[in-house]
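Every protein chain of the complex appears in place save one, which is left out.
Read from first to last, the chains carry the letters A, B and C; within each, the first residue is number 1.
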Amino acid sequence: MGTYVVNSKKEQQELLTRCGLNSFVDLYKDIPEEVLLKDGLNLPKGLAELEVKRKFEDLADKNKVYKHIFRGAGAYNHYIPSVVKAIASKEEFVTAYTPYQAEISQGILQAIFEFQTMICELTGMQIANASVYDGATAAAEATAMCYERKKANTVYVSATTNPQVIEVIKTYSFGHDIKVELVPEKNGVTDIEALKTMIDNEASCFYVQQPNYLGNIEDLVALGEVVHKVKVKYIVGANPIALAVLQTPAQAGADIVVGEAQPLGLPLGFGGPYLGFMATTDKMMRKLPGRLVGQTVDVDGKRAFVLTLQAREQHIRREKASSNICSNQQWCALVASIYLATMGAKGLVEVAEQSVAKAHYLAEELSKAGLTLKYQQPYFHEFVTVSAKNTQDIMDKLAQNNILGGLPLNEREILWCATEMNTKEEIDKLVELVKAV
Amino acid sequence: MGTYVVNSKKEQQELLTRCGLNSFVDLYKDIPEEVLLKDGLNLPKGLAELEVKRKFEDLADKNKVYKHIFRGAGAYNHYIPSVVKAIASKEEFVTAYTPYQAEISQGILQAIFEFQTMICELTGMQIANASVYDGATAAAEATAMCYERKKANTVYVSATTNPQVIEVIKTYSFGHDIKVELVPEKNGVTDIEALKTMIDNEASCFYVQQPNYLGNIEDLVALGEVVHKVKVKYIVGANPIALAVLQTPAQAGADIVVGEAQPLGLPLGFGGPYLGFMATTDKMMRKLPGRLVGQTVDVDGKRAFVLTLQAREQHIRREKASSNICSNQQWCALVASIYLATMGAKGLVEVAEQSVAKAHYLAEELSKAGLTLKYQQPYFHEFVTVSAKNTQDIMDKLAQNNILGGLPLNEREILWCATEMNTKEEIDKLVELVKAV
Amino acid sequence: MNLIFEQSTQNHQCSILPPCDVPKVELPTKRQETLNLPELSENEISRHYTQLAENVHGVNNGFYPLGSCTMKYNPKIDEEVASFNGFTNIHPLQDTKTVQGALEAISLANDYLCEITGMDKMTFQPAAGAHGEFSGLLLIKAYHKSRNDEKRHKIIVPDSAHGTNPASASMVNYDVISVPSSSDGCVDIEALKAVLAKEGENIAGLMLTNPNTVGIFDKNILEITKLIHDVGGLCYYDGANLNAVMGWARPGDMGFDVVHLNLHKTFATPHGGGGPGSGPIGCKAFLQEFLPGYQVVQKDDYFDLVRYEKSYGMVKEFYGHFLVVLKALAYIMTLGKEGIGEASANAVLNANYMKHELSDTFNMAYDGICMHEFVMSLEQLKHDYNVSALDVAKAMLDYGIHPPTMYFPLIVHEALMVEPTETEGKAQMDEAIKIYKEIYKTAIENPDIMHEMPLNTVVRRLDEVLAARKPILRYQAE
Partner (left out) sequence: MNLIFEQSTQNHQCSILPPCDVPKVELPTKRQETLNLPELSENEISRHYTQLAENVHGVNNGFYPLGSCTMKYNPKIDEEVASFNGFTNIHPLQDTKTVQGALEAISLANDYLCEITGMDKMTFQPAAGAHGEFSGLLLIKAYHKSRNDEKRHKIIVPDSAHGTNPASASMVNYDVISVPSSSDGCVDIEALKAVLAKEGENIAGLMLTNPNTVGIFDKNILEITKLIHDVGGLCYYDGANLNAVMGWARPGDMGFDVVHLNLHKTFATPHGGGGPGSGPIGCKAFLQEFLPGYQVVQKDDYFDLVRYEKSYGMVKEFYGHFLVVLKALAYIMTLGKEGIGEASANAVLNANYMKHELSDTFNMAYDGICMHEFVMSLEQLKHDYNVSALDVAKAMLDYGIHPPTMYFPLIVHEALMVEPTETEGKAQMDEAIKIYKEIYKTAIENPDIMHEMPLNTVVRRLDEVLAARKPILRYQAE
């Protein structure tokens, strides 16, 4: 049996004696007889560390790690600099709790303050929170920020949004008894004419994703004008890498900007933990859920940082809180901050530009292999192809060559993704393989 | 080009200007024209981090990592607990220099003091140094401790010693113009009768390894009696894992105990860095080479640790120093200390006992496959087999099954090793494979 | 400490990416605003965060008895196995046949946690405890809805509950009925009965943590859950305090229908300075079909992902905090059958030991055996010497130990809530006990100085009012 209990059996006995008790069972006298476990749990015997390691090696070996990855659809394969991993693994950052005791938590508080600033810089917004669970919950929490007491409060979501994000928005809305309507897609982007006819001032908000799920770039300014005309809140879900080179949602008039920050230094990790960010305007500050760190001074007048505006939060306001959220994704936010500091603005732009360039090169080359672009829209680092070739045949062929192809959408359509991680050489190889299908 | 230079080009120019210089070349005006490189170095262009990582991934992929290892011969495959790696990777331990400034280096100094204590405990000796480069140089330095001014100073080494250790002793002796004589092996252990006839008080020392290179356990007490009878120094090279269960060299009368501490938490790592330890008696303290940390007090009377007895060392005594050694293997010694703290006495005994048990089980099972023990001696976790089967055939068969077999000594003989890492299941599999050769 | 932005120098940089090997492409709608990210060399980045880390107190730095947060030691092997390439570098949308190891791990975690909680099925999407509460309440909501029993929109929460409980209820549009605690800290059964008599048909369920937030195991638990069931409600178990009883009693056996767990408390995964946590929920078989997200199901030797037809949706992307779940799984495998119960018993024993040793100095809010944590009330000290729970907590900072939770639960005045966990030893606890008593002595002998503490931390007490009144939430260059 493995154990992390510190006290020896002898010390345990000493403590029991000191408390006037004979055995562990005496500690549990309040547990009703019917409930107290007689034979313990039906679990395997505990394992020594070496056995646990072997067991996990076996499990890990049963997963296929592809050397070349061309799949995105919400989880992106970007390079993670070594210094990011080295710093983020510092035990202080890993093992601390939420920084309630500010005097001995300045390191974490300052890191959050820096993260908030970086998110403001990326999005162009005025304030950002300390992070939330992921991009999808960020989107859902953003819609919840927009409910207004006396409205019908329908939430409008573009159909070009990542389907998982749509589902999470719907689920949160189910909780709040709020209606969700999808605004249809046309030519690979949000159908702006449909939006105009659907939305009115009974709506609470409109959510659109940039670049959208199909990889295409939405006309955020035009959409924003439609939304604001009926005085509805405008939420943009943005890929943080794309924010380095595309017009900021703030410039397009967004009231709230959210997104999935996994691309900023977090591994694919079979889907989590990832990192949601939320940014908004000063005006909506007090509606923002989640932790916020603010600057203040200590009794000596020294600059210091502290969790602030807690009046929004559950442990103060209980059922009147703006959300039930307690945890942020602090460690993930730290990773993203270190990533952004390591890349700098130039480096982040380079990641974005290379991803775009590789995706466009891939698309062009794939067209030579008979896979043509489905949409005629500007796109970022993802795009959809259609082809006479069978999707599964393509995937199988690529998998045999250690390549994870794009996401199969159906028998003929594939959602591809390329990033700075994909070399010309491997793209050429992929295309050759596809040609051979 | 990758760079770790901090200053920007602009700052570099500022600094040059401030120093009254125009360009980098001005810094090098003392370098003779004939020597100054005109076209720079003939090296490849510098690589970005991502490229370096890929290059090393390719290199690493060209090495075969065996899942099951039955080879020792000076490099042993033991389990390294996770906490050892986690602690040893703390940047402070990794990036500091030798603790010259004791006031800001107490962490390293105390770690060394604790290491010295642990080595004393393992060997039974009175003092130990902060470590040296490896087991072989420890052996060579130990022989150098024994030279005496007016003696012929021949160094005697048992032929049962690891051949690499013998070579290093010989090389150091070549430096010092000292003669080395091998004491022959008989039945897999040092030929004690031969030793008696060879050694006299013109000798400076006798070196024997425990367990010896062939895996066998030497009779340290009997050998020690022979050596001490002629007033010659007695050096024992010991496997630190074996010290947990075998009679200590101190009890056998050793004057100096050295060894290779790689088994204490250091990976195989293609041979290095490893860790040499040296322990001796109080009497020989001032002959001990390498760093020593001692306890003292600070001006407030607080206990503190400091490099001490530096009068032995090169930076004070220059050509009269006991050795030229400056570096120890501090980080490796730290790893060994954490390893020993993690295993504790009971855990270390368990490692030793399991290694012994697995080796004996392996030997017994191999005998059923026609590989019989060459020597009839008590052995620790290594042993030599002889067989009609061709050594290379056995190795090939095992390699095909992800097993690194024992070390081939010749066409018919193999030096096997087992440790706690080898399960009964894999031993049984190995034996089945050998049977099939 | 300077902010990283204040240390930025133009054109300082790291060399990460090679030049692009394909033609660059111009996009429309280019960014027009400057992107002000800091510019630093690797050495400067490393030093900056090293300095930040020096100003953080983690579990590795010392005693951390933060009540209700279960700050146990985070085993290094759990971190190591979760960092294996075979887990970190798999895409969540890979074909299931290429991620059999990952799915098997989730399946194992499901089986073990079901056994530990007495539930029939777990799901791992929820990201943290509060998220688990939300997800669990949605399960209750989906259940009632499926039965067209939609008038049930009230949920009972004891007044001792975490703030998350009512906040979560609000997220599923339930009204909260607060029931008072009796003087022993447990649910006031008579008050509960009165509520049920009046509101029975409107009751969606009850949320309860047991042991409760004052560290007491509610011995009436079977009666309570039965009362709720009798009016058609469901019982939700807040797993925040499971560390007290795991291996000794199971929420499922106590009559609970839904439970959430905090893997980052009970199952030793690190808190990360505030996350990522992991808050899987478990339920009885009759609720299973409503569970959110994908579930791992085993058919012969194959692990597959399925969505139940009546699933109420998704609460998060993909399969939750997978890498965190792996750490918890490694922890459970390590402890195993006997170790799980041994861990709880020692957590409870340690709390009782500290409570016993401190009770000659501090007033305990509740008498008798406590579970894994206990609450002290400093009301008397505050009254007699004007030294508050806050003052006492802040004084501890000067001793290099983390204070207990302050001012929680709300029903105890001037509360300090101490939870040592099983990964503290007698020596460490004795040291802390000595410090607590020393501080108490100072409070009585020199109350004024208590308002000044801490004296030796990198910053001293902060002006929180200023922070909230004039919020500065980001750095802006002058």
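We take it that contacts are C-beta pairs under 8 Å (C-beta built on N, C-alpha and C of every residue); 3 or more make two chains touch, one makes a residue touch a chain.
None of the values given here were measured: they were computed from a predicted structure.
Undergrad: Taking the complete complex into account, which shown chains does the hidden chain touch?
TA: Those shown chains that the absent chain touches are A, B, C.
Undergrad: Using the touch definition up top, pick the residue from C:Ser41, C:Asn89 or C:Asn210 that touches the left-out chain.
TA: Considering all chains, including the one not shown, the answer is C:Ser41.
Undergrad: Touch as defined at the start, partner being the missing chain; which of B:Phe113, B:Tyr207 or B:Phe277 qualifies?
TA: Of the listed residues, the one touching the omitted chain is B:Phe113.
Undergrad: Check each of B:Ala142, B:Met278, B:Val306 or B:Val384 against the chain that is not shown and name the one that touches it.
TA: B:Val306
Undergrad: Which candidate, C:Lys76, C:Lys121, C:Lys141 or C:His162, sits in contact with the chain we can't see?
TA: Touching the chain that is not displayed is residue C:Lys76.
Undergrad: When the complex is taken as a whole, what residues of chain C touch the one chain not shown?
TA: Residues touching the hidden chain, for chain C, are 7, 9, 12, 15, 41-44, 46-47, 50, 54, 59-62, 73, 75-76, 334, 423-427.
Undergrad: Where does chain A touch the missing chain, residue by residue?
TA: So the residues of chain A touching the missing chain come out as 1-11, 46-51, 81-83, 85-86, 91.
We take it that only the chains that are shown with their structure count from here on.
Undergrad: Give, as an integer number of Å, the spacing between the C-alpha centres of chain C and chain A.
TA: 20
Undergrad: State, to the nearest whole Å, the distance from the C-alpha centre of chain A to the C-alpha centre of chain B.
TA: So the centre of chain A lies 47 Å away from the centre of chain B.
Undergrad: Two or more other chains touching the same residue: where does that happen in chain C?
TA: 12, 14, 16-17, 42, 46, 50, 75, 77, 79-80
Undergrad: Two-or-more-chain contact residues of chain B, please, as numbers and ranges.
TA: Only 49-50, 81-82, 86, 91 qualify.
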